[in-house]
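We show some of the complex, not the whole, and keep each chain where it was.
By letter and in written order, the chains are A and B; residue numbering begins at 1 in each of them.
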Amino acid sequence: MTHPEYNPSKEDRMEDQAKPVEPSSLRRAWARFLKGVSYFSGDMEVFGKWMEKRFFLLQLLDWVLRGAAQVMFVNNPLSGLIIFAGLILQNYWWALNGFVGTLFATISALILQQSRGAIAAGLYGYNGILVGLLMAVFSNAGDWYWWLLLPNIFMSMMCPIVSSALASINSRWDLPVFTLPFNILVCLHMVATGHYNHHFPQVLIQPRSELPNITWSEIDVAKLFRSIPVGIGQVYGCDNPWTGGTFIISLFISSPITCAHAILGSAAGMVSGLALSAPFEDIYFGLWGYNCVLACIAIGGMFYALTWQVHLLAITCAFFCAYLGSAIANVMSRFGLPSCTWPFCLSALTFLLLTTGTKRIFKLPLAKVTYPEKNLAFYWRLKKQEKAEKALKERKESEEREEQLKAMNEEVILNEKEQLKLELQRMEEEKKEKALSTTPSKDSKKGG
Amino acid sequence: MTHPEYNPSKEDRMEDQAKPVEPSSLRRAWARFLKGVSYFSGDMEVFGKWMEKRFFLLQLLDWVLRGAAQVMFVNNPLSGLIIFAGLILQNYWWALNGFVGTLFATISALILQQSRGAIAAGLYGYNGILVGLLMAVFSNAGDWYWWLLLPNIFMSMMCPIVSSALASINSRWDLPVFTLPFNILVCLHMVATGHYNHHFPQVLIQPRSELPNITWSEIDVAKLFRSIPVGIGQVYGCDNPWTGGTFIISLFISSPITCAHAILGSAAGMVSGLALSAPFEDIYFGLWGYNCVLACIAIGGMFYALTWQVHLLAITCAFFCAYLGSAIANVMSRFGLPSCTWPFCLSALTFLLLTTGTKRIFKLPLAKVTYPEKNLAFYWRLKKQEKAEKALKERKESEEREEQLKAMNEEVILNEKEQLKLELQRMEEEKKEKALSTTPSKDSKKGG
């Protein structure tokens, strides 16, 4: 969901230059380690550039893997690979559907000649993987019902069209489309067919008419803590805590800030569920977490530069998202629909539209968004630049003031000299006049 | 909902200047009365400016009172005070919740560093009072259920965020956000919890499956007329006609035009209810009125300059709003939700987006909106200016035309003179020629 920037990471190069200056072997090892890490952390730019010259199918695989990770705003093929591993751990059939979805969404984007940079960053794949996965998850026809691949492929191929259309609208406010295309298309498929359809039946989702009594003594603290990784897994519709754990690893590889906010978001969702007296089963199942995970990542460092104020805003957004999630789940269940990631999309968009007077909440221009660490570096550079400019301006101003002062002083001195000269002249003239006045000639020349 | 303009009302100053010219004591008294009225009618600018130098908590109180009145587009702390009195008349607990909502919404706006002018005009408070009030009104837990203050404070503090986000969108069309944040947040809270929630149960609202038979003989005309003030009271969720009456007074203090349109709107809603065969109880209860009240105020002089055409448009909008209100109430009841003020927001936004070829329907720029009387003065000044410019242009043009005519005349005269001269010359020459022709010399000089 981030636009790639193709300038090689300057930090690495600077380290290279710094090495010969400081020859301590420990530092050298550390620098080498950092350099090694930089190859597969972040958005793996070097790998992406290296891939550009490879065989097309390999490139496509890179894009598909990046697409799989972009659901969590991660532009990293290694994370994508780990995520696919987690999906296979959960269910083979779902993993296959997810792969097919990502693949056909990317192909469709190629056919429609969308921006190559965006395709290469996986920005056309992440809706595809969700469409594929969730259509399999919510299908009532059981696993390995091969006909399902037909609507799966059709809907995946519609992803770039809906993405492009939504981007035309959202770009007016410099907003991303998030997973809105996925939400729209999966809801469309589910409500168009429904539970009683003969070809593509969906699982039965019904509105709750009565909530079970909650007895706080029955709470299972272990399950409650387990709900945090499960919540992260539910972003991809998976309830296996190990799958969720795998996803946490894949996030950590690319960006520790993202990983921390994912865990925070999931915890915030769990707490909200308890506060709004949700059934414990829903909380254990991670249904209160996954939207908050995404919302917390998006606000906490991805689209805003991470400061303390933004960190608090991200947590507020997670709580708001949990509230909204409960509301949307109740509304959608009337139509036999799950809430998908609508709550995340709507709450994150609301918080991104916010305008404040403080400079500490800085929204990055969409074209400059990469991953939290790099965003932060961008923000710091910008601030430094501003400071430097301000300092320069101030120095200039003070210099100008000094010069003005000097000039004024000089002028004053000059004036004084002039006045002295004039005084002297006058005195001399007066002398002459006096001398002349004794001699009566040339009196008519002076006119007062 | 109006942006304040900080230029002291020129009318008053002009009156001061006008006084010495006309010394009649009656006129002087009248002017003094007008000056006195100007201190607490309209938007109480003088008071607002005076407040700027007071203690912060007093200022905050001013903002909260203005916020309470801004629900009806009134930027006046005295009206706000009367409105709070009306609320206390209705229900202590509701009034407390409303106050807490306004207070925390304003505080949240201060924390988020929103525009100080907008905060001081109460533009961040009016959604807060509605959120607080209506959450108490629709709570099924009974009065004095103190836990309710928790979601109340959370939702009130979300108001400025949602307001700011919506303003980012609506400002593209120079539209206000109206009470959309309140609608969104209260519906969110109600549908997130629902009737069966153990912590925050809501009143049960169900869709109507069958309407009772309507027998026109059973109609109670007194109750029908009483529904007009009740409709105005329902803007704040109050069904007490005396509370509604108090609100009418508070409107009249600030702006008689607003007051008249509020009554007209409530009446239009009542008539629409009868036309669409609504149950009499709903009409008596003011449910058909409150949206029309707000819509009629908004169109009739607040965001359009009041002319006869705009007055008719406002009444049309009130009828459309009543229709829409019935529709939205039916849709929302499926989710156990009340219609809130969605109908008002949607109908008023539709009528504000209207573009026509006539100059008599003049939409004020959002930054210039204050209150109907002042808006009208602004419109008249603008028209006068245009007229003056036009007259000036015309005079210039006519002068130019006259000059051209004069110049042309002069030219004509000159030409005629020239021609006469030429004629004379010719005649003289001819004479000479004749004279010369008699003398045979110099014939070769003339070449025909």
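Methods note: a residue touches a chain if its C-beta (ideal position, glycine included) is under 8 Å from a C-beta of that chain, and two chains touch if they have at least 3 such contacts.
Predicted model only: the values in this text are computed from it and were never measured.
Novice: Let me spell it out: one sequence, repeated, and 2 copies placed. What is the copy number of the whole complex?
Specialist: 3
As a working rule, only the chains that are shown with their structure count from here on.
Novice: Counting in whole Å, what is the centre-to-centre distance of chain A and chain B, each centre being its mean C-alpha position?
Specialist: So the centre of chain A lies 39 Å away from the centre of chain B.
Novice: Sort out for me which residues of chain B touch chain A in the complex.
Specialist: By the definition above, chain B touches chain A via 112-115, 154, 158, 161-162, 164-169, 172, 187-189, 191-194, 196-200, 334-335.
Novice: Hey, which residues of chain A end up touching chain B in the complex?
Specialist: Against chain B, the touching part of chain A is residues 172-173, 208-211, 213-214, 275-277, 319-320, 323-324, 326-327, 330-331, 334, 349-351, 353-358.
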